[in-house]
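As you look at this complex, bear in mind that one protein chain is not there, while each of the others sits in place.
Our next item is subunit A:
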């Protein structure tokens, strides 16, 4: 069954048309590399799928059912997780607290419920180990490197069993070694049947993991084709407009 179907998704910010009638299909366990120039509408599309705001027009279906999201929580309930471009972390909280923010692990003492810091630290440590990141769960995010922050934001998405994980430029601020870890991770997600939408400006990253490549240009989807049938040259042409569509 098709995991996600977007049909005719449009979004305008006042006079700016950020997305015009984008239609896209995503299969389970498929990695979609989403590319496009600055301002092409990539982040806007991610935010709509993640329930930050509704599209001005268009329809979204998950596993065949039409969904309407009013807030990010609605999308999370449907198994959609996102790593945002600005990472959206609370600097004043620990890594583990950030991973669990909004769905904290609790223990109960009679009728009283209180935060289960031990469990949150253990689970977070486990996730960081999976990500091969040297992030300590108790450290404050304020004191962390770009790569560690990235790991915290990605670990967040793995907390529940997600259906779709979207990553908005997850490799922009991190070292070569960590880029490889993130790409390996995306491969592991795919192996678990999780669909991934990866946004990146780095062509090699996209071609390393993507099964399908979609290109946005000024809010319009100009291509969506298997990565094996495309090439970096073609994608570059599509992004810049040298090639009209493919």
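Following the convention adopted for this analysis, a contact is a pair of C-beta atoms (placed from the backbone, for glycine too) under 8 Å apart; a residue touches a chain by one contact, two chains touch by 3 or more; residues count from 1.
As a convention for this text, contacts and distances are computed from a predicted model.
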item: Among "Gluconate 2-dehydrogenase subunit 3 family protein", "(2Fe-2S)-binding protein", "Sarcosine oxidase subunit beta" or "ABC transporter permease", the UniProt name of the subunit that does not appear here; value: "ABC transporter permease"
item: Contact residue for the chain not shown (choose from A:5, A:93 or A:172); value: A:93
item: Selected residue (touches chain absent from view) among A:20, A:43 or A:76; value: A:76
item: Residue of A:68, A:106 or A:245 in touch with the missing chain, whole complex considered; value: A:106
item: Absent-chain interface as seen on subunit A, which is shown; value: 50, 52, 71-73, 76, 84, 88-93, 97, 101-104, 106, 113-115, 143, 156
